[in-house]
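Omission of a single protein chain aside, the complex is shown with its protein chains in their original locations.
The chains carry the letters A, B and C, assigned in the order they are written, with residues numbered from 1 in each.
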Amino acid sequence: MSEHIMSSKLYYGIWIALMCLTVITAAVSFVDLGPFNTIVALVIATFKALLVVLFFMHVKYTSEKLTKAVIISSIFWLFILLALSLADYSTRLFS
Amino acid sequence: MDALYIFLVALSSFMCAAIFTIIVVFAVRYRRQKGVEAEQIEGSTVLEVTWSAVPLFIFVFIFAWGAAIYFAERTPPRGATEVYVVAKQWMWKLQHPEGPREINELHVPVGRDVKLIMTSQDVIHSFYVPSFRIKQDVLPGRYTTAWFRATKPGVYHLFCAEYCGTMHSGMIGQVVVMEPNRYETWLSGGAAFGSLSATGASIFEQLGCPTCHRSDTQGRGPNLVGVFGKPVQLEDGRTVLADEDYIRESIVAPSAKIVSGFKPIMPVFQGLVGEEQLNALVAYIKSLSPPPSGSAAQPSGLPAGAERQQQKE
Amino acid sequence: MATAAVMAERENYLNKEYGIRSWLLTTDHKRIALLYLISITFFFFIGGFFALLIRLELLTPAGDLVQADTYNKLFTMHGQIMVFFFLIPSIPAVLGNFLVPLMIGAKDLAFPRINLLSWYLYIIAGIMMLHCIVTGGVDTGWTFYTPFSTAFSNTKVIEAGLAIFVAGFSSILTGLNFVVTIHRMRAPGMTWSRLPLFIWAHYATSIIQLLGTPVLAITLVLVVFERAFNLGIFDPTRGGDPLLFQHLFWFYSHPAVYIMILPSMGVVTEIIPCFARKRIFGYKFVAASSIGIAVLGFLVWAHHMFVAGISLYSAMIFSLLSYLVAVPSAIKVFNWTATLFKGSITFSTPMLYAFGFIGLFTMGGLTGLFLAALGIDVHVTDTYFVIAHFHYIMVGGAVMGYLAGMHYWWPKISGRMYPEWLGKFAALIVFLGFNLTFFPQFLLGYMGMPRRYWQYPPEFQVLNVLSTAGSTILAVGYVLPMIYFLWSMRYGEPAPDNPWGASGLEWTIQSPPTTFNFEETPEVTWEAYDYEHIPAPEEVPVER
Partner (left out) sequence: MSDSPIAMETHGPELRHHFSSVEQQRDAASLGMWVFLATEIMFFGGMFCAYLIYRYWYYNEFAAGSRSIDIYLGTINTAVLICSSLTVALGVRAAQMGKRKLLVFLLLVTIVFGLAFLGIKGVEWYQKYEEHHVPGNSFNVDDIIHDYPQIHIDPRHEQIFFSLYFAMTGLHALHMIIGVGIFAFLAYKAWRSAYSPKYYTPVEIGGLYWHFVDIVWIYLFPLLYLIDRKPLR
């Protein structure tokens, strides 16, 4: 799988990016963006998670499609759970 | 819905019969015989697509039919008589708008639309009258509704259909459907209970609600006249419909949805008023709005003895 | 017999080592399969005993045999044991464990020690469950509906919940092992389109186990926390929502039905081609329908909640999706039937069970159409109609498939043949007993008898008596195979390597197999079910 040995510089770069994003997300939460606060927080979290998955967990360099399939399908199933549950909760008021 | 049921029974019987016949015919016709080799067949995409698509069309048709029935079952007609139901382990309590209260027994006249507004005091129950084809879970903490129109006089089973503890199977009762004139007699044999909304009105007074909820715009609380069934603008910008659940919530947890322009100062009545009193209050507040059509609560002075008065057919 | 002597000399996984340690510390997938077989049989008979008590209580309308509380515990524990301790591990953990490596040409599952761990987890869970039963039991229904389970029941909800939590992990580990094994351990040439459909079915099952079970696990954790620490997550008096529990519970528990039925379908898909001497009709569609069921099965859970107070619109969505999942099941039934066409059919015991499976599964599936139709569901849900429906699927389907598979592979597992006439007789008894037990329950349900009733109005009695009578016949039908399987282990005819003239790698090796299954890794050059190249049983030269 990860025959590829990545340079430690890249690891430090990712680490700096993650630390910066952490500080940014904490700081931004004190600014009133209306409904965008949540969106910004989640976008930053997703971006951080992507960095970890792609670089620290080597998914970017793996030739294995299966790993990506596993990740995508687990996210898809989580989406099923959340979306179809919310389908009930968000329409209860109408009926 | 019985038409759909019969259709499905017929369809299923047909499919079962067809598949079983085919299997039996194949099994006999192609049983092992000396010198006869099996013929290898790969499969056929045309056949596969056909027998996927045809059932799918039938299924969508059944779905649409079933959904239409469900929609009708879930949408009470305007002007239905509203009976409040409180379920508890292991008993049904029913409150008529005219005032009488019953336990494990519901008297209704033939041909009248009856809407049930139900809640539970403890666990989940389910109001099930097999003969009327209605079933609805009764949940604690909120209202669910069901409706029916009885077409034939008689005594029908009322079951609890959601497992609710030790005496789940003892939580049964009956729905007594009467000719309208006998129903009137039954009603007039009842107690001197005021109508449900009148009871609600007196509870409203007792709890001191009118000090704030005045019928002008000067009260510290919103004016409740005409509020039911209308959208309400909330303090946080949202708009909700003032239905039974909203009124109920505004009594037990008043500050959850504050009406725009008011302060969250109303005391919490959670635990201070029981489910039946709550129902009465809700019925009273509903009566302050002009009813959609004629049959809402009327002031009444019914004679004594309505509750538990039994008139078996 | 000379053959017996020869057989006895051959080393196999059974006689290689003796002693309790060699079993309890084994990492051989075949031995673990047998450990599972013994443990699930034990739980099957406990669950079955409860079922008989339930039926006896319902013989009369009055609640006279047991107390109401006892009755409630009986149906609760019958459900929990049968679902979590018998049906879910039944085919995957016994036949799947035994056969998945054999069928794909592997020496073992990918993680033998995790496989053993999963059995130990199962046993720990089983002991917790038994302890729970003997110290008072639990009465919430197997569904654990809140707030009854969290705030009102006075029984051992926490212990039962934790037992099922642990059993869930056992199930997850089995599924994980299968997925990895099927991906990574296939023999050279064993491409995806050459896999036996039994493997496809287990692959689909494993997907459900992996992605559904954790949701049940976390839900039970929340229930246990709520009960233990007095929280309010599912309690409406404290702002919680009991329907949220139902959503999370059924997110697993509906797909769990497919955990039970898919492996059975896999078994039947092996048996029918073998005894019809034919390639399976429409291999690709049968394989795809397994995966289709696994995926679509996750989209339909709220059809258990049509009268529970969910919104009108989501009920419509879930009803429509429920019909979609019926399509792949229909495809399978049609393909099995088509496979018989122009075959050369023999009526051995496994084939009889397979026929029984198709019949009962078809009825179970068609009655599912009733329940998915919103308008009708309102009337028949939570009645005996539902009981009958899911017993047709789970007992008529899953258990019939399990018995079919046990008979089919018993020669491979034990190296002995069971008595054929007794097998056929038992198959017949099971089929008749089953229908007599459960068909009347469809009628009861339509007449309006609610489920979980300890006493009932007298007009329902006749059908209940029929049902109880059927259940005793069914019980005999289940005890018989156990007796003759045990008998055959000592006295049965030694089994040849391939008694049925079946295709598949598991039949190319000796019966019973050696510990590492294959002397050398096989190279697969043929398609699945190539019955034109395999001689039927009599034509096989006698084993010597």
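Criterion: a residue touches a chain if its C-beta (ideal position, glycine included) is under 8 Å from a C-beta of that chain, and two chains touch if they have at least 3 such contacts.
All figures in this text were calculated on a predicted structure; none of them were measured in a lab.
Listed by label, the shown chains that the missing chain touches in the whole complex are A, B, C.
Remark: the omitted chain is touched by one listed residue; of C:Asp241, C:Glu270, C:Asp377 or C:Glu506 this is C:Asp241. When the full complex is taken into account, the listed residue touching the unshown chain is C:Thr219, out of C:Gln80, C:Thr140 or C:Thr219. Residue-level contact of chain A with the missing chain is found at 1-2, 5-6, 8, 11-12, 14-15, 18-19, 22-23, 25-26, 29-33, 37-38, 41-42, 44-45, 48-49, 52-53, 55-57, 64, 66-67, 70-71, 73-75, 77-78, 81-82, 85-86, 89. Across the interface with the omitted chain, chain C contributes residues 27, 106-112, 114, 172, 176-177, 179-181, 183-185, 210-215, 217-219, 221-222, 225-226, 229-233, 238-241, 244, 247-248, 251, 515-516, 519-521.
In the full complex, chain B makes contact with the omitted chain through residues 253, 255-256, 258, 264.
The rule we apply is simple: only the chains that are shown with their structure count from here on.
Between the chain pairs B-C and A-C, more C-beta pairs are in contact across B-C.
Inter-chain centre distance (chain A to chain B, centres taken as mean C-alpha positions): 43 Å.
Chain C has its Cα centroid 37 Å from the Cα centroid of chain A. Across the assembly, chain A contributes 95 as residues in contact with two or more other chains. Within chain B, the positions touching two or more other chains are listed as 74. The residues of chain A lying in touch with chain C in their complex are 66, 73-74, 77, 80-81, 84-85, 87-89, 91-92, 94-95.
Within the complex formed with chain A, the residues of chain C that make contact are 183, 211, 215, 243-244, 247-248, 251, 298-299, 301-302, 310-314, 317-318. Note for the complex: chain B touches chain C at residues 1, 4-5, 8, 11-12, 15-16, 19-20, 22-23, 26-27, 30-33, 36-44, 47-48, 51-52, 55-56, 59-60, 62-63, 65-71, 73-74, 89, 122-124, 126, 128, 130-131, 133-137, 139-142, 144, 157, 159-170, 172.
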